[in-house]
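The complex appears here without one of its protein chains, the remainder shown in place.
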Amino acid sequence: MKYLEEFANPELAHKLLAEIADTVTKPWAIMEVCGGQTHSIIRHGIDQLLPGEVELIHGPGCPVCVTPVESIDRAVQIARRPDVIFCSFGDMLRVPGSHGDLFSVRAAGGDVRVVYSPLDAVDIANDNPDKEVVFFAVGFETTAPANAMAVHQAHGRGLTNFSVLVSHVLVPPAIEAIMTSPDVRVNAFLAAGHVCSVMGTRQYEPIAAMYNVPIVVTGFEPLDVLDGIRRAVAQLESGRAEVENAYERAVRSDGNEIARQMLDEVFEVTDRAWRGIGSIPASGWQLRDQYQDFDAAIRFEVDHLSVEESTACRSGEVLQGLIKPNECEEFGTTCTPRHPLGATMVSSEGACAAYYRYRRLDEPVSHG
Amino acid sequence: MVELGSCPLPFRDYDKVTIAHGGGGVLTQELIQKLFIPAFGDAAADATPTDAATLAVGAGRIAFTTDSYVVRPLFFPGGDIGQLSVHGTVNDLAMAGAQPLALSTAFVLEEGLEMGVLHRIATSMGAAATAAGVGLVTGDTKVVDAGLADGMYITTAGVGVIPDGVDLRPERVVPGDAVILSGTIGRHGTAVMSVREGLEFGTELVSDSAPLNGLVESMLSVCPDIHALRDLTRGGMAAALCEIAEIASVGVRYVEAAVPVPPEVDAACGFLGLDPIHVANEGRLVAFAPAEEAEALVVEMPQHELGADAVIIGEVTEENAGVVTARTALGTHRIVDQPLGEQLPRIC
Partner (left out) sequence: MCLGVPGRIVDTHVEHGTPMATVDFGGVTKNVCLAYTPDAVAGEYVIIHAGFAISLLDEEAAMASLDLFEEIGLVESRPLVDEEVES
């Protein structure tokens, strides 16, 4: 496909790798914030090619990983209602809550549907006027405009049987939370390209300045990720800490102004709990007052949520690069991809799940 | 309720059957190994991990298999449930090296199904069976209440005769074997997804559903010593390779760039967030054969329409037993997993 294949060119990838190897002189820990970047790194084995000095830490940018258990439990409760058609992106169906996932709701007779776009859920509401249609609005800044449009359109179409269960999270507060952790060992960030397509790059400038940390916005193809690493290493080696845009074909400094206007109309900032990390102030979005009629959390009162989360799980430390997954006592014993205790084992691209998969090799490949 | 013993999977996760248990991935395997086989007890002593069982009859051997077909919608680009129910069972027999002798057909029909639809599907089954050279010799029909069966379900069973000297079993796969793929991957699953409610997308692509017995016959004619064959169905090429690697306790290593993926499959997987190696096929196989005979096979296979794009994609290794690895375009190796269950579009 055009604009994908060109950015996976092996010859150019090796040129970028050679440049990284030439530049680096000391060990650096670089966190790729976004699960999409992690996917690319694992899918193409990019970590296997980097010089030993460059360590990649898989960050918290994956809604499967960080959507709090409480939100999953609430989704499961609502989806169980016989009057509800519960719509979700495919990602969320296998994420375990305290007592089961959305798949088990479907197995128990619940009407749980996978949609490609939030607008599909609006159409389902239109076609099923005798049912309540609830959409699970998860994701980062990239996904929020789509979900905001669904609410806006349902409002415009006068659909009273549509609502959204909102659990949106924001990248910059998470980066700040990581940088203010006492044991922080992240030297640079690869920021999430598609988040910046929406939000722009300006909001990262104060963070780079305050914490003296390079932030490079990257795309998701192998060359994009490698160019991001190359630029981050160059900054670190020369003592710079700037925001750089290495994804210029899709990211403008102001982002997408029309999308941001829609976000501002529908959502307002709120505190949000992150699975494995805990509550981060002003790190999420919720519906504004004038859209509260569309808030599934209000429309469906859910009582007696007994949220159970493992206390043994150290995924928060893994997400911040403080420990390696296999340094956790539960790793591979009580915690496996089938029985995940925490976020990083839930997602197939979570750091723990990736480690788990690669230890099956006779000579496990290193992960930075 | 089955005594769970020391192997609580998958019941610890799910106290009810989920759709993923029928996805052909890890959960389906667990259902078989941890529920059916123990529950059947002694009766399952001769159960086979492959899609068809081999039975000694007099001096010869027959292959015996059964499969149920549930597909939504009933008609999809390039096929329908009836044709699928013939091809799938013929292919299960073919993977044991058998030429199909006869099929049975059992229908579960939903009350209210249009007679015209049933006629179209029955006609399609007849044509598919004739083309595969097999008879539809017995059957059964049941009707369930409206709303219970997505229109219809079909179960077919088949028997076939295994020629002398042919012994296709995953256990025969050994380090050094070549891994041969018969053609492009992912067409059936992509074609079905393109018309599935809620996912619809436009494409000219049609299913690869086809009977493989003719291709297998010509393959065995040039290389009777093929060690194992596997048709690629649910779970895609990845599931087929992983199953062989596990059963034979060998490593399987293939080269990504060697695997032919139609651009439409690549594109659909791109925007849905799926991997083509996990997407379903209904007319493709992988063969494990002694390396010295692999060249002869990939010369012979394109003589047959269904083997037009046959290619050696990799090899069997002693190291990394039970694991499938793929060599990427960047020269790295990645681990190829069995899909857990149903393939779902994702946003992250």
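The letters A and B name the chains in turn, as written, and every chain counts its residues from 1.
Note that a residue touches a chain if its C-beta (ideal position, glycine included) is under 8 Å from a C-beta of that chain, and two chains touch if they have at least 3 such contacts.
Note that this is a predicted model, so its numbers are computed, not measured.
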| item | value |
| --- | --- |
| Sole residue of A:Gly110, A:Pro145 or A:Pro214 that reaches the chain not shown, by the stated touch rule | A:Pro145 |
| Options A:Gln77, A:Ser104, A:Ser163 or A:Ser197, residue touching the unrepresented chain | A:Ser197 |
| Candidate in contact with the missing chain, chosen from B:Gly158, B:Pro211 or B:Gly273 | B:Gly273 |
| Where the unshown chain meets chain B, residue by residue | 190, 194, 201-205, 262-264, 266-268, 270-271, 273, 320, 325, 331-333, 346-348 |
| Contacts of chain A with the absent chain, listed as residue ranges | 1-4, 6-7, 9, 11-12, 14-19, 21-22, 34-36, 45, 48-49, 61-63, 89, 116-120, 139-140, 142-143, 145-146, 149, 153, 156-157, 192-195, 197-198, 220, 223, 227, 230, 246, 248-252, 256, 258-259, 262, 361, 363, 365 |
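The rule is short, and it goes like this: only the chains that are shown with their structure count from here on.
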| item | value |
| --- | --- |
| Centroid spacing, where centroids are CA-atom means, of chain A and chain B in whole angstrom | 34 |
| Residue ranges of chain A touching chain B (in the complex, touch as defined) | 1, 4, 8, 10, 13-14, 35-36, 42-46, 48-49, 62-64, 89-91, 93-94, 100, 103-104, 106-108, 113-116, 120, 124, 139, 143, 222, 338-339, 348, 357-358, 360-362, 365 |
| Of chain B, residues touching chain A in the complex | 9-10, 12-20, 26, 198-199, 263, 266-267, 270, 272-273, 319-320, 322-323, 325, 328-335, 337, 340, 344-348 |
